[in-house]
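With one protein chain removed, the remaining protein chains of the complex are shown where they sit.
And now, chain A:
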Amino acid sequence: MQFQFDWSAFFESFPMLMRGIKFTIVITIGGLVFGFLIGAFMGLMKLARHVVPRTLAITYIEAIRGTPMLVQAMFLYYGVPMAMGLRIPPLTAGIIIIAINSGAYIAEIVRGSVQSIDPGQTEAGRSIGLTRSQTMLYIVWPQAFKRMIPPLGNQFIISLKDTSLLMVIGVGELLRTGQEIVAVSFKAFEVYLAVAVVYLVMTLTIARGLRVLENHLEMKTKR
């Protein structure tokens, strides 16, 4: 029997995937907002003068980067409740995992960008009497943030794709929704192709949006 591509199954997948798309977007954005906060905090801690915050940051970054996200997800969703006796709803767990995971990579992005700013900028800030934190806030951070945008965009795309791993803990994100449709229709080729198209549209949109943002920031200081 020859395979026949079923166009209607392909097109009908999209409205049915809508719920999964929403979950994927919510988890990605929620995870990255918290991931950025964690990353900024840990990245700056890694640059601290004292050894204690530095060690804490390094430990966190190494532990997260050195273990698969799938294992982190299983550990948090199935392991932690066993030990602590509290159950985390799948959506919350998904956001936490993306946040903790992306946070480690974002920490390195933040540290690298901050370190890449000419030390003369800090000296100039300090020389007019700004405190250490004022110099970071008003002088170094705005310049470093601009340099963070391309690697952050990259992380944005990686995290978005990583949300698909969350299907193992039962989060009703895009891939999981696709799988549910296939379970009923058996149209694996058409449905998973539709799923792939949706991921591609989302990642291309992010990449496009970041280019616009970068150009906008570039224009501001040139005019």
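By our rule, a residue touches a chain if its C-beta (ideal position, glycine included) is under 8 Å from a C-beta of that chain, and two chains touch if they have at least 3 such contacts; residues count from 1.
As a convention for this text, contacts and distances are computed from a predicted model.
The UniProt record for the undisplayed chain lists the protein name "Glutamine transporter subunit ATP-binding component of ABC superfamily", from the options "Nitrogenase molybdenum-iron protein beta chain", "Glutamine transporter subunit ATP-binding component of ABC superfamily", "Fe-S cluster assembly ATPase SufC" or "4Fe-4S dicluster domain-containing protein". The residue from A:110, A:139, A:174 or A:194 that touches the chain not shown here is A:139.
Of A:16, A:29, A:47 or A:130, it is A:130 that touches the chain left out of the display.
Across the interface with the omitted chain, chain A contributes residues 118, 120-121, 123-131, 134, 138-139, 142-143, 146, 221-223.
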